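One structure is given here, and the rest of the page talks about it.
With one protein chain withheld, the remaining protein chains of the complex are depicted in position.
Our next item is chain A:
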Amino acid sequence: MMELEIELKKASDTLKAWDTTSISLTAGCDLFMRYVTRTSALEFEDFNSAKSRVLGRAEKFGEISNKARKIIAMLIQDFIFDGCTILVHGFSRVVFEILKTAAQNKKLFRVLCTEGSPDKTGVLLAKELAKLDVPVKLLIDSAVAYCMEEVDMVFVGADGVVESGGVINMMGTYQIAIAAHSMNKPVYVAAESYKFARLYPLDQKDLEPALRPIDFGVPVPPKVEVERSARDYTPPQFLTLLFTDLGVLTPSVVSDELIQLYS
């Protein structure tokens, strides 16, 4: 049994090493390890039954993660009322699932999509939503504050949810959260529970750097630096609620969950 755990740990480490910047990957691996090894499988004398039990739990973990999106989508439906305007940022599959479910439930709402440069992920999302017959409007990232007054709520996904209750997400989330907060618009984060990570950034620079190439369309003059970080950290005071498969949580509950999970 111990051997198996060691093997699992090695595999997990290898996976994590493949992309050190991915928080959800790291968090997912850690949680998987805890979930699987915390079972009473260790009580089983017989190795085979223990192994099958571990496998069973592992599959269950996979299922939970897949189902998580559906659970989250279901939880958030009550928050989408007819005639509301939703601002989304970045292409999060969870958020897309939410909007798809809402459209299927025949709710009337419209979506404002930020462009999400330089990846242009927002454009992709807009395309998908248009296919569902949801009224979509595209904005450039700088137009967020301009449009904020007509927005009713903001939906974002998360790369990782940190211990303070804040989220790490695509670059741009922080400024949207600040704008929304200053105009008293709720910011809802949709994240599966395996994204809860034991990180605690104090400021923007406290994260593992995740850089990506940025194409400005024109060649960058020499001696000019480019800020290439792909994500930012949004502190918990700007977030209203977290929608997870564990339920609808406030940011301060994240730490409670993590403490219980890891203690």
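Quick notes on this structure:
Just so we're on the same page, a residue touches a chain if its C-beta (ideal position, glycine included) is under 8 Å from a C-beta of that chain, and two chains touch if they have at least 3 such contacts; residues count from 1.
Operating definition for what follows: contacts and distances are computed from a predicted model.
Missing from the rendering is one chain, named in UniProt as "Translation initiation factor eIF2B subunit delta" (options: "Sodium/potassium-transporting ATPase subunit beta", "Translation initiation factor eIF2B subunit delta", "pantothenate kinase" or "DNA primase").
Here the missing chain is touched by one residue of A:F47, A:F81, A:Y146 or A:Y200, and it is A:Y200.
Only one residue in the set A:E163, A:E192 or A:D245 touches the chain that does not appear here, and it is A:E163.
Listed by residue number, the positions of chain A touching the unshown chain are 163-165, 198, 200, 202-203, 206, 236, 252, 255-256, 259-260, 262-263.
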